[in-house]
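Every protein chain of the complex appears in place save one, which is left out.
Naming follows writing order (A, B, C and D), and every chain is counted from residue 1.
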Amino acid sequence: AAARDNVQVAGSSTVLPYASIVAEAFGENFDFPTPVVESGGSSAGLKRFCEGVGENTIDIANASRAIRDSEIEACAANGVTDIIEVRIGYDGIVFASQIDGPEFTAFEPSDWFNALAAELPVDGEIVANPNMTWADANADLPAVEIAAFIPGTKHGTREVFEEKVLLQGCEDTGAMEAFIASGMSEDDAEGACMAVRTDGKSVDIDGDYTETLARIDTNPNGLGVFGLAFYENNTDKLKVATMGGVEPTTETIASGDYPVSRPLFFYIKKAHIGVIPGLKEFAEFFVANEIAGPSGPLANYGLVSDPELADTQAKIANEETMSGAM
Amino acid sequence: MTDATTQTAESGRRTSSLYTLDARTRRRNAAETRFKFYGMAAVGVGLVFLVILLATIIRSGIPAFTQTSFDLPVVLEAEALDPNGNRDPADVSKVSTFGYNPLIDQALERLVAEHGIETEMSGADLRKMVSSGAAAQIRDTVIADPDLIGETVTFRVLASSRVDGYMKGRVTREDLARDKNLDAAHLDIVDVLSEEGGLARAFNWAFITGSDASESRPEQAGIGVSMLGSLFMMLVVLLLALPIGVAASIYLEEFAPKNRWTDLIEVNISNLAAVPSIVFGILGLAVFIQLVGLPQSAPLVGGLVLTLMTLPTIIISTRASLKAVPPSIRDAALGVGASKTQAVFHHVLPLAMPGILTGTIIGLAQALGETAPLLLIGMVGFVASNYPEGIAEGFLSPNSAMPAQIYEWAKRADPAYYERAWGGIIVLLLFLMTMNIIAIILRRRFERRW
Amino acid sequence: MPMTAQNVKNMPQNSKISARDVQVYYGENHAIKDVNVEIEDRTVTAFIGPSGCGKSTFLRCLNRMNDTIDVCRVEGAIELDGEDIYNKKVDPVQLRAKVGMVFQKPNPFPKSIYDNVAYGPKIHGLAKNKADLDEIVEKALRRGAIWDEVKDRLQAPGTGLSGGQQQRLCIARAVATEPEVLLMDEPCSALDPIATDQVEDLIDELRSQYSVVIVTHSMQQAARVSQKTAFFHLGNLVEYGETNQIFTNPKDPRTESYISGRIG
Amino acid sequence: MPMTAQNVKNMPQNSKISARDVQVYYGENHAIKDVNVEIEDRTVTAFIGPSGCGKSTFLRCLNRMNDTIDVCRVEGAIELDGEDIYNKKVDPVQLRAKVGMVFQKPNPFPKSIYDNVAYGPKIHGLAKNKADLDEIVEKALRRGAIWDEVKDRLQAPGTGLSGGQQQRLCIARAVATEPEVLLMDEPCSALDPIATDQVEDLIDELRSQYSVVIVTHSMQQAARVSQKTAFFHLGNLVEYGETNQIFTNPKDPRTESYISGRIG
């Protein structure tokens, strides 16, 4: 087998756009070949990442969530012990409706919970969600049929949506306590908070944001969940909803005013540094200020840049591995 | 038969004229007409859907074939590009693409001023009109010829996707109201430039020949390199799947003893056809990359995976058409002393050819359009590399494939990519038709009734 | 004396089928030339002539089976009971129901023996019920002189029969639909003398009601079963007349040569 | 007197093919029962018998064409020049090159007439060059008594010929490979008397070097061309002997009945 001379990256399709922007610029500015960035999901990326060390395994795994302990264990079992975790920034998650559709300017997480939960406590009793319009959930909202297009359970975004919106809303409305009061354990109550109704008011999207967009295009009342970058590229078709009164922008998200966002990561196999040409250079380039900084191309594209970028840069320079893996 | 019945039968017949249809025949003819009509309708339905689909594809994809660009005179300032002043390529290349942006900004400011447009925008703002690939384009030119430094060179740089969209009518001023990528003010400049020259929309060869670009610059993305990827994969598929498929079918249909074992193989093959294509990707990853150690993202591996996926299609159709060859043909050949092999290769196979070719056409079409298995062997994503140098590189160096490229584009956020995805589908279909044309002609050659 | 349209007109008016100036071409190949003939009702007409002279071709014209051959082109007029069978108004299906055919090469369907025979009666609605159909099938198989051989294996495929059995099966299949005219292309070619006898008896029996046209290479057979004989040669109808007369006193020298075994 | 393995042994030692206790089954159907026969070299042997009695089946055993029928099972021993043809070591291909066959149903390849005939010689390497091959083809077609009819259309498809022409084409195809034994299953069934004559002449000619087995339904033909005759009935070989003797003085009553036209 001939020696591999390009950096091989795989993983989350949310990170893919950023990684590809960096890879492209890296290819243009360095003598190393352009890294190959595959999509395929965080799960598949990390799985291949953890398959072992060696040339026929990938060097970097992109992930839209932090690596799990069980994955770190699996990695270690295959000899991938030293992993450098790099947080590249944050991905804002926004809610948007058709440009010609109703305006949603008063969302709170509780509204989402009231609109989408499978079951709600009503007058102390747990009943199947009776809300048919957004106004039912919150009188300040337009009285249009609930038609939410939320990411399917395969998406990392769904997890964030469940935790930061539904669960939050559940706690805010006091439903959580009601659930516990009705005799559920805490875990079950959490599960109930995050259970989404299945009567067609909420539709899971297993595809990507383009699919959500297409569905909203054909449904005037539709409300979809998007990544900030996707929304910013489609402002001509989408109207963004505020959350807690804050409109999502890179700034509001970076400042933490807009609550729904998640960090994006990539993971470097330390053992490959020094063996795969350009690996370390690529990683350093990725988080360099001119790339990942607030005015770099990544931020331009919609990444919420990480305020602690300098730490990350230092981490790569020193090849600091994750403490958990040691 | 009694006399009575004959009589009636006979007299009944005598009166019936050929010119008038009796009730039963009329009924049967009506059934016949209906049947024929169903047939026509079926073909019609197929063709109508084809037309609808093609119309949709072409309507959405055609804009991808033109592209707007600026003619931008750039002053290649020596201080910025070659601080040491020795024109050494090694030194020149130390200036990264970011270093070129100011030059573009200045050039744009000058351009705007030349056309007498008043604007409050800074150079960096103006730069939103041109592709972010412009810097790389200029840098590449400079590194290739450092002596240009210090001169003013006119570059044809791509317009950004929004400007391009505006020229194509996809983007309107209202659309830009909330868009942070471009403002209506930019469009005023574009209007003037396109009237007075300096901005032109031309056929987009780069789309057909180019390689993928990152999400931030759809205007630069092309399908050329991935077309090569597909080409190399199809070569592998054709060179392996067709002979292996035909050979396997011949063995099973003509030579293999008919027993449980061959039944097992037969069922197995039909079953392979039902295996979801992504499972072949899992297999390919495990066998070709992890076990054999072939490189990732390589068209060779893609081709091998697609071969395995296409095999059942070819085998099933080949077997069906081998079966349809009348045994008397085999008897005839064996009777003059041909061996079984000769009988098969000389007589049966040519007669089965139409079916084999159909299987190949359909199998290749399927293989050409398949993305899922490529996902797992690393051919989907951002695999924008350069053109492979030479045949071996073509098989082994990382590349994408047309459907994977299209699939990726269709997912990307910038609407300009959506247009490219459809454009890519047009190219894919043209590629498919070119690929199939030989098979179709051959098939017509072999078609005969006996 | 060649047969022309003129003297055909003068023939007896008991005619079932009359062909006038029929020409058949296979692409460039002119296979049937100017054939005029009147085939009489309740008569057995034999077509004789050397191999390749156009007997089958002409026979296939009579029920428009040539329609299925792409390259084949038929000109001239053929009338059945005074009606032009090539007329647009004529439905070949109805025609073929009236004019049945036994092909030169036995072509049983890849179905059971029973289904082979039952096929025609079924599509023409000749049987009211299953019992009726069974009866029709048995009768046809008996007439085809094959009942005894196949009565125990009616459900076995017709393609698994011996050559001669297949031929008789095809005869049975054709008579099962009770056509008014039966065209038989060498129906006894694969039959042993006894079976041949039985088929000839069948033909004789059919003659009482129908008209039968038979192609045969056996002069004896032609002489035995037919009342009229037509002699074809190189696509021409050389001579047509009473079988007796043709065999004993042929008018055309070519006929004589053929009958006496001198031209082929 | 039934033929047993015993008295076969006592037959003249000029035998080309000898069959002993041959049984053939089509699935359950016992089609050939205990057949013992010695086919002599440089002799024409005729197989006669009523339709469906197993003539074709037995014939197909002699060059192992039955191998191609899945349901068909052959038992017993058949020897060609003293070698068991069903022996594992025997290559059926080589056997079939030696023992040629004309099938009952003409089955030309869907290729040109020329290619039909040239195919055998080509695969057996009988021609050194094109001219040689042309000559072989012409000779074969002449022997098949079809040359005159097809010489102008050698490139036309063999399937576009008339029934009798196809039959002769198949004969020509078989003789073109110059087999040592030629098995002909009713080769003249679709032929007119003159063509039949020519084929019979061919058979006679072949006899000087080869041995020929011919299945026929025509007693006259059997009497004319064959030296030996075997009479099959219901799968049994009833009687086998000099043609003369069989036709004039049959030993078995069944033979007599068949010849005189009483059983079928």
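Note that in this section a residue touches a chain if its C-beta (ideal position, glycine included) is under 8 Å from a C-beta of that chain, and two chains touch if they have at least 3 such contacts.
Methods note: contacts and distances are computed from a predicted model.
Novice: Leaving aside the chains you can see, what is the UniProt protein name of the one that's missing? Options: "nitrogenase", "Phosphate transport system permease protein", "Sodium pump decarboxylase, gamma subunit" or "2-oxoglutarate ferredoxin oxidoreductase subunit alpha".
Specialist: "Phosphate transport system permease protein"
Novice: The chain left out touches which of the shown chains?
Specialist: In the entire complex, chains touched by the missing one are A, B, C, D.
Novice: Given the contact definition stated above, which residue among B:Leu103, B:Ala206, B:Leu396 or B:Leu429 touches the chain not shown here?
Specialist: B:Leu429
Novice: Of A:Pro142, A:Pro277 or A:Gly293, which one is in contact with the hidden chain?
Specialist: A:Pro277
Novice: Per the definition of touch given earlier, which of B:Leu108, B:Ala159 or B:Ile269 contacts the omitted chain?
Specialist: In the full complex, the listed residue that touches the missing chain is B:Ile269.
Novice: If the hidden chain were put back, which residues of subunit C would touch it?
Specialist: That gives, for subunit C, the contact residues 63, 65, 68, 92-98, 100-101, 103, 105, 107-111, 119-120, 123-124, 157, 159, 170, 173-174, 177, 179.
Novice: Just the residue numbers, please: which parts of subunit A touch the chain that's not shown?
Specialist: Those residues of subunit A that touch the unshown chain are 1-5, 12-13, 31-32, 39-44, 46-47, 50, 53-55, 63-65, 68, 70-71, 73-74, 79, 81-82, 152-156, 158-159, 162, 187, 190-191, 194, 198, 200, 203-207, 211, 214-215, 217-219, 270-280, 321.
Novice: Applying the definition given at the start, please give the residues of subunit B touching the unseen chain.
Specialist: On the side of subunit B, residues 28-29, 31-32, 35-36, 38-43, 45-47, 49-50, 52-54, 56-57, 243-245, 247-248, 250-252, 255-256, 263, 265-280, 282-283, 285-287, 308, 311-313, 315-317, 319-321, 323-328, 339-341, 351-352, 354-355, 358-359, 361-362, 365-366, 368-369, 371-372, 375-376, 403, 406-407, 410, 421, 425, 428-429, 432-433, 436, 440, 444, 447, 449-450 touch the unshown chain.
As a working rule, only the chains that are shown with their structure count from here on.
Novice: Using Cα averages as centroids, what's the distance between subunit A and subunit B in whole Å?
Specialist: Using C-alpha averages as centres, the distance is 31 Å.
Novice: How many angstrom lie between the centres of subunit B and subunit C, each centre taken as the mean Cα position?
Specialist: Whole-Å distance between the two chain centres: 58.
Novice: If you look at subunit D, which of its residues touch at least two other chains?
Specialist: 105 - these are the residues of subunit D that touch more than one other chain.
Novice: Give me the residue numbers in subunit B that touch at least two other chains, ranges are fine.
Specialist: If we look for residues of subunit B contacting two or more partner chains, we find none.
Novice: List the residues on subunit D that touch subunit C in their complex, please.
Specialist: Residue positions touching the partner: 26, 48-52, 54, 56-57, 104-106, 145, 149, 153, 160-165, 167-168, 185-186, 189-198, 217, 219, 258, 261-264.
Novice: Give every residue of subunit D touching subunit B within the complex, in rising order.
Specialist: 63, 65, 68, 70, 92-94, 96-98, 100-103, 105, 107-110, 119-120, 123-124, 159, 170, 173-174, 176-177, 179
Novice: Can you list the subunit B residues touching subunit D in their complex?
Specialist: Subunit B reaches subunit D through residues 258, 327-340, 342, 346-347, 351, 448, 450.
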